[in-house]
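One structure follows; several queries about it will come next.
Removed from the display is one protein chain of the complex; every other protein chain stays in position.
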Amino acid sequence: MAILLAFAAGVVLASYAGFREFLPGLIEGAWVTVQITVLGAMLAVVAALIAALAKMYGPWPLRWLAIAYIEIFRGTSALVQLFWLFFVLPHFGIVLEPLTVAVLGLGLNVGAYGAEVVRGAIQAVPRGQWEASTALNMSRASALSRIILPQALVAMIPPWGNLFVELLKATALVSLITLGDLAFRAQQMNQTTLRTVDIFSIVLVIYLCLALVLSQSMRALERWAARGIARGRVA
Amino acid sequence: MTDNAPMVRFDGVRKTYGPLTVLDELCLDIARNEKVAMIGPSGSGKTTVLRMLMTLERIDGGVIYVEGEPLTHMERNGKLVPADQRHLRRVRAKIGMVFQQFNLFPHMSAMRNCMEAPIRVLGLSRKDAEARAAELLEMVGLGDKKDHYPSQLSGGQQQRVAIARALAMRPKVMLFDEVTSALDPELVGEVLNVIRKLGTEHNLTMLMVTHQMGFAKEFADRVCFFYKGRIAEEGPPQQIFVQPREERTRQFLRAVLEAG
Partner (left out) sequence: MLWDWNYTFEILPELARAALVTIEATLIGFILAATLGLALAILRMAKNPAISISATVFVEFIRSTPLLIQIFFLFFVFPHFGITLSGFTAGVLALGVHYGAYCSEVYRAGFENIPRSQWEAALALNLGIVDTFRSIIIPQAIPPVIPALGNYLIALFKETPLLSAIAVLELMQTAKILGSESFRYTEPITLVGLFFLVMSLVSAALVRLVETWLGRVGRRV
């Protein structure tokens, strides 16, 4: 329903604002945005899982590493992290492509927030599940991987959905490290044609549509993952 | 280990929660294949007995023995030291438990609930685990529901799956922690029937905490009445229910009867 509204708005704006002129370049930029979002999201999930498990169950050196990672990436903003990776790493001999910097910076950033989501979801699994696993003499690792995590994964889909939308919005920052995403193209076109309102209106609508597609997909994913598992209390 | 050695022995077992003593130097012997019912007011420590035997709670004093072997401790150089993971898991394998809240794995079908631990822990092949699970689900009367998920089953059915799941690990001792307390009254019977069947058809030592006095009277070999962390009175059902010796036992039974 909301998607239809957004698309309608988009079409109206686009037809008013001189569709053909801007759209091809913006779509190209949007494609880069989508790529960064998807790759960044994958890195974020992996980083979050590792960090959360390390923080909850790891030996103390790993635990401190995880805590440091989480605090640093949450305590500084994505742009600071992107700039650090882009400007400072070369001094240490590591020169990364802008795309790599983008995926790395944003993925690790969102991953740090995601670690809390993972932790919360694991802790929300009812204690009875741990106890049943113990009663069946399962090892802790077995219980975690076969019983607890599968249930936690379902519970964490909605908050991850929110984080992914934040990731999508944060991709605009990569335009500041010269990566040709949607925001970059928009700025470029704005500086050459000065048709600010038209360009940025379309761009905002495109981001809105991308965000809606993302959140609807996450909701569908949640429905699929929760099939069979009834939510709420036992009879 | 002779056949006369108790299956389970609690030797001076103590459990405290901060300033509160829940189990107070408990001494209890349970013989092989004995069916013991534990009754008493809430907070009297009877659930704690089960949970400590299942290693869900730490022991604060004393030793628990299973088939002559210490459970939470192990022998090292002739002394008892706290058990390591390996020892714990080896001895724990003899014990199974059914919970008040069933605790079935919601993301697995009934069948898979019963197969998971035998595959992961006992190393059974998928085929063997499946056969065993099917047989047990059949025995508890849920053969036709084996592919159902817990959310699709009634409370009584879920509890029966939980019993089958525990049995799939072939324990020697089965613990039942108020397994009918969370059920609607009309579903209690089907679960008690399964327990009764277990008692007569299988060689199992059974320890149950229950408020089902009628069932305990008819099924148990021995009844222990718990009060404030100790066994205030124990004996055959005939004694406890019909001619209790202790005043506290009488008071408790009166209160239970009045509650209907």
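Labels A and B are assigned to the chains in the order they are written; within every chain, residues are numbered from 1.
Following the convention adopted for this analysis, contacts are C-beta pairs under 8 Å (C-beta built on N, C-alpha and C of every residue); 3 or more make two chains touch, one makes a residue touch a chain.
Since we're looking at a predicted model, the values are computed, not measured.
Chemist: With touch defined as in the header, list the contact partners of the absent chain among those displayed.
Modeler: A
Chemist: Any idea which of A:Ala143, A:Ala183 or A:Met218 touches the chain not displayed?
Modeler: Touching the chain that is not displayed is residue A:Ala183.
Chemist: From the listed residues A:Leu62, A:Leu99 or A:Leu212, report the one that touches the chain absent from this view.
Modeler: Result: among the candidates, A:Leu212 touches the missing chain.
Chemist: Extract the touching residues of chain A with respect to the undisplayed chain.
Modeler: Against the missing chain, chain A presents residues 71-72, 74-77, 79-81, 83-84, 87-88, 91-92, 165, 169-173, 175-176, 183, 186-187, 190, 194, 196-197, 200, 203-204, 207-208, 211-212.
The rule is simple: only the chains that are shown with their structure count from here on.
Chemist: Help me check something: in the complex, which residues belonging to chain B touch chain A?
Modeler: Residues in contact with chain A: 54-56, 89, 92-93, 95-97, 99, 101-107, 109, 116-117, 120-121, 149-152, 154-155, 158, 162, 165-166, 169, 182, 184.
Chemist: Quick one: which bits of chain A touch chain B in the complex? Just the residue numbers, please.
Modeler: Of all residues in chain A, those touching chain B are 126, 128-129, 131-139, 142, 146-147, 150-151, 154, 228-230, 234-235.
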